[in-house]
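What follows is a short report on a single structure.
For this depiction, one protein chain was excluded, whereas all remaining protein chains were kept in their positions.
Presenting chain A:
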Amino acid sequence: MVFMAAVGPEDESSSTAAMGPDLGRLLTRSARGDEAAFAELYDATAARLHGLVVRVVRDRAQSEEVTQEAYLDIWRHCTRFDPSRGSPLAWMLTIAHRKAVDRVRSAEASKAREVTYESTTIEREHDTTLEKVETRLDQQRVRRALDSLTETQRGAVELAYLGGHTHTEVAALLGIPLGTAKTRIRDGLIRLRDTLEVTA
């Protein structure tokens, strides 16, 4: 029975350590059509997903649309969530990220966006956001992990993930060869993984 297979173990992902509710259980209940469970799931994750979407999309009105689309997708597909492919939160964030990236790329296809490396903007927004949110254990861990990256790795990873850029764009933005951008993104993520001790 597939539903049973989808019942994840307690979510042990480091990124959800401070998230409170058992997201795996909420997803499983949601998969059975339990709207109240989905509401709980939303409450537990909305700031995380929406923050990521806003970071990539920037435009608030569009971000809200993308966040809603992401939750609708999660609702439709939670019947197929497979815990062997990652934690519930990582799965949900992957969906939201993909939606956000799709949105900015389709918008950019219509009008080539002027691209500049906004490292100062990134840092400023980063700090403002942090002031607003309750400091959490996992955020501290993430910052420590980010500090373990070399500056060049961190720049490449942030442009790719938080900026929603392709590795080709990252190379152009940083003025580095294509292969180098690819390597930096991968090496940076590997170091993050190892520092966070993320287990899939």
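By our rule, a contact is a pair of C-beta atoms (placed from the backbone, for glycine too) under 8 Å apart; a residue touches a chain by one contact, two chains touch by 3 or more; residues count from 1.
Here is the rule we go by: contacts and distances are computed from a predicted model.
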item	value
Undepicted complex member, UniProt protein name, chosen from "Xanthine dehydrogenase family protein subunit M", "ABC transporter domain-containing protein", "Regulator of SigK" or "ATP-binding cassette domain-containing protein"	"Regulator of SigK"
Absent-chain interface as seen on chain A, which is shown	2-3, 5-6, 13-15, 31, 33, 35, 38-39, 42-43, 46-52, 54-55, 64, 67-69, 71-82, 84-87, 89-91, 93-95, 97-99, 101-102, 106-107, 109-111, 126, 129-130, 132-133, 136, 138-139, 141-143, 145-146, 157-158, 160-162, 164-168, 170, 179, 181-183, 185-190, 192-193, 196, 198-200
